[in-house]
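Can you read through this structure? Questions will come right after.
A protein chain is absent from this complex, but the other protein chains hold their places.
Every chain is named by a letter (A and B) in the order it is written, and numbering of its residues begins at 1.
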Amino acid sequence: MIVKDYMTKHPVMIDPAMSIVEAQSIMAETKTRHLPVVGEGKRLVGLITHETLRIPPNILTSLDVWEITRFLSNLTVKDVMVKCKDIITIGPDITIEEAARIMVEHKIGCLPVLNEEIVVGIITDTDLMAHLVEMLAAPEPSVRVTMRMSLATGELARLVAAISAQGWGIWALGGIYSPKDPNSWEAVFKISDAPREQVIAALSKIEGQKIIDVREVAG
Amino acid sequence: MTNVQRDQAPILKVENVAISYETRYGDVEAVRRVSFEVGHATTFGLVGESGCGKSTVAFGIVDFLGPNGKITGGSIKFQGRELVGRTENELRRLRGDQIAMVYQDPMQALNPSLTISDQLNEVLTVHRNISEAEAWKKSVAMLERVYMPDCSNVMSRYPHQISGGQQQRVVIAMALLTNPALLIMDEPTTALDVTVEAVVLDLIEDLKRDFDTAIVYITHDLGVVARVCNEVGVMYAGEMVESGPVEAIFADPKHPYTQGLMRCVPKLGSTKESSRLYPIRGRVPAPKDRPKGACIFAPRCDYVTDRCHNELPVMEEASSEHRVRCFHHKEIDVAAWKPSEDLVFDLPAVEEKESQEPILEVKDLRTYYTQESKSVWSLVGLGQKRYVKAVDGVSLEVPAGKTLGIVGESGCGKSTLAKTIVGLEASTAGKAEFLGFDITVPVSARDIKLIQELQMVFQNPDSTMNPSYSIGQQIGRPLQRFKTVPANQVREEVIRLLHAVRLDESYYDRLPRQLSGGEKQRVGIARAFASRPELVLCDEPVSALDVSVQAAVLNLLLEIQHEFHTTLLFIAHDLSVVRFFSDYVAVMYLGHVVEFGPAEAIYAPPYHPYTEALLSAVPIPDPTAEQKHIRLEGSVPSALKPPSGCVFHTRCPRRTLLADGGLICETEVPPWRYNTEQHRIYCHIPLEVSRQMEPVVTAG
Partner (left out) sequence: MAESEQSNPVSTHPSRWKRIGSRFSILFASKTAMIGLFIVLFWVLAAIFAPLLTPYSPTEQDYKARNSPPSAAHILGTDDLGRDLWARLIYGARVVLVMLPINDHLWLPIGTAIWGVLLGLIVGATLGLMSGYMRGWKDEVVMRGLDAMMAFPVILLYMIIIAAVGSSATNVVLAIAIVGVPGIARLVRSLALDIRTRDYIRAAELRGENPWYIMFVEILPNARGPIIIDAMLRVGYAIFAMGTLGFLGLGLPPPSADWGSMVAVGRRFILAGSPWAAIWPSLAIASLVVGLNLLADGLREETMRYQ
């Protein structure tokens, strides 16, 4: 799961000379919240988000109504964009998790993806959330199980062996440190070949592992 | 593929666009009320026949309408920004490197006086301000992406030094260099041979996956649409009549025009009956005759009602995403359609006259063109003569009253063969007999009685008629020359011939420029059949015509052949076209016939490897059909130096079936292998092996 396979490859891009009114209408029309600002040859020069389009209040208070309108209509994208040096960008070959980590750390909603200064795509928090959904999705209605186990090697293998011994398949396998207990690990997975009771019956028999949550899901 | 529904705005949104041209007679509306959307990574096919406005729409998007074209209404939004109404400079900035276009004729896009590398580099250095060295590296990388053989060598060549398929690859590479968000392709494979087209289509599909570009693909070929497109918009006479996902359109066409088109498209059916063609009656209205307040298809529709003549239909939803512009689409049942009286005729029954003498017999016919040598010795006559071996040992027999289809790609020699048989070219060696007469001599040396019996229908409808004389005069000329009827009955006979080709008497006085392409071809047929010849040679008579017109002309040929008991020799470059009415088929490659036999035998295994490759290259107008994926590598060798042994050995995908990887193919000329008495294959591969091949096409 590399960024270049999951990013939006042809993001809507605008040039610095555009007025912000037009930029707003483009955002509305294309339903995007982030617009990379590019110069010659798709080189990144800045970034506009729906937040940067808000004018800082200290400027506004000093103007009266008519001046505000004129001020707003004369504003170009160049005046309000986040400058290139302040934008965090990534390359197309980094992993999805890395991109997500960067977004969380810097509290930003989108990352332009650059290849030698040229914008080749953009990846947003919504994209990552969509992929999270896909990572844990199954193609048909299934039973979703959360199993807690110790951190020892071989625990996951035993779980998988137990499931395969039943002749079932595993979908959407994910794992995470248990939020309640730092010494345990939780595996989340979906089984679509058997009904809930059978799954519970089979998995309860695994030693040293505990079913934390079982539910039926649509997919 | 995402399961999650993410609402992404379309890259291109065309809404209610109308485009007009200024002419001497006022403004003419070429396109109106066209709306469609193209999303990320979607290929949208714009399908229609000539004159429907599909290219006009594309040119409108990129503002190439020419000095007398203008967008008179509607909006075109590219990534949210309106393109209509902008000045040229604004448009140039907006489009910049985001929209690219690929044309039908690669020579239109390539500058013949610059090398390939100059042209590719120029795209990058102009748009991106990068250095020449960088640009070179990127260009070579792109050429590799488009599977160009021998990239660095090609970079230093000029466009005329590479083949048509390679030129088109260069053009596609140029278009993709700036990684555009939208790519418009205007019939990019129409000018290419079938096997080359197949490779370029494969390439396009490949690139779609990697580049995620939105593509507007314009074509008249439904087979290509089925192969390449995700969504389709069908255009007729300047309006979009139906749009939707490709599977829906092919499986369940809702608009009568689309249904009619599906019936006219040649298919690789398994039987003659299932590959029948039914034309659409009537003709496309000229732009100035299009009604403003009625359904544009009403005059030709089988399901027309009064409402259709008085009210303008709007696009309605037939199902989600499948829209159609018709009042009655819910009531129309495609399966219940029956051809009208005049379209039905019985295919002539196969007469089992085994002991029939063939009317035309050709044995080892050769036609070589001498190539002028450039050396000094040749001036004195001592130079070595080089020959272009256009026809290099062709043998075939045609029984009387039957149709022989000759199929092959460009350079295979089929046109030269036709011209040699008919006498427009002089043969170099071999025997050819027609009605017992020797026809190895050119037409100027033939008896007029013989000439009368051997006539031809030509390919290009525009040049088949003399523009200075009326139709009646031109059909009458062979009658006068061959004295088929007494002088005072000539006019009557001409009118009878006009009726035979479904044209009425009023055409007698018209001039060729007043006729459409299909009508001119019919007149050409009437002229060829005027002297009641025994054999008529048709040199790709329908290649230059629209699909629906093709069907009508092909049916006409069949009928006339049946009525006049003529033998037909039909030359085509496409196996699906000859399927319908050939009794026998010969497949040619580089001057040789590689397979010959009754039509059903050719389309079923065993195949000659080249026939197999041809069949697997033809785009099938059915997205669910299974077709083998056999592609030929390299290009057709030059006829000046044909390969030794079997001429196909340089590209044959089946060589590996033989011992030593097919060494024998290089050294020895292959034998004729007789599958049945009438079906023969020119190949080293033994029949037991060939018979085990699977059929190329299995219907979905």
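The rule is short, and it goes like this: contacts are C-beta pairs under 8 Å (C-beta built on N, C-alpha and C of every residue); 3 or more make two chains touch, one makes a residue touch a chain.
Note that the structure is predicted; figures quoted are calculated from it, not measured.
Visitor: Taking the complete complex into account, tell me which visible chains touch the one left out.
Guide: It touches the following shown chains in the full complex: B.
Visitor: For the full complex, which residue in B:340, B:371 or B:466 touches the chain that was left out?
Guide: Residue touching the chain left out of view: B:466.
Visitor: Looking at the full complex, which residue from B:527, B:608, B:649 or B:684 touches the chain that isn't shown here?
Guide: The single option touching the absent chain is B:527.
Visitor: Determine which one of B:13, B:220 or B:573 touches the chain that has been left out.
Guide: Of the listed residues, the one touching the omitted chain is B:220.
Visitor: Give the residue, chosen from B:265, B:515 or B:554, that touches the chain omitted from the document.
Guide: Going through B:265, B:515 or B:554 one by one, B:515 is the residue touching the chain not shown.
Visitor: Of B:264, B:324 or B:545, which residue touches the hidden chain?
Guide: Only one of B:264, B:324 or B:545 touches the chain omitted from view, namely B:545.
Visitor: Mind listing the chain B residues that contact the chain we can't see here?
Guide: Given the touch definition above, chain B has residues 23-24, 49-51, 220, 283-286, 422-424, 443-444, 446, 448, 451, 454-456, 458-469, 474, 477-478, 481-482, 505-506, 509-510, 514-520, 524, 527, 544-549 touching the missing chain.
What we mean here is this: only the chains that are shown with their structure count from here on.
Visitor: Could you work out how far the Cα centre of chain A sits from that of chain B, in whole Å?
Guide: Their C-alpha centroids are separated by 47 Å.
Visitor: Spell out the residues on chain B that touch chain A in their complex, using ranges where they run on.
Guide: Result: residues 2-4, 6-9, 11, 40-41, 77, 79-81, 93, 97-98, 127-130, 178-179, 181, 211-214 of chain B touch chain A.
Visitor: Applying the document's contact rule, which stretches of chain A touch chain B when the two form their complex?
Guide: Per the stated touch rule, the residues are 8-10, 12-13, 15, 22, 25-27, 29-32, 40-42, 118, 120, 126, 130, 133-134, 137, 219.
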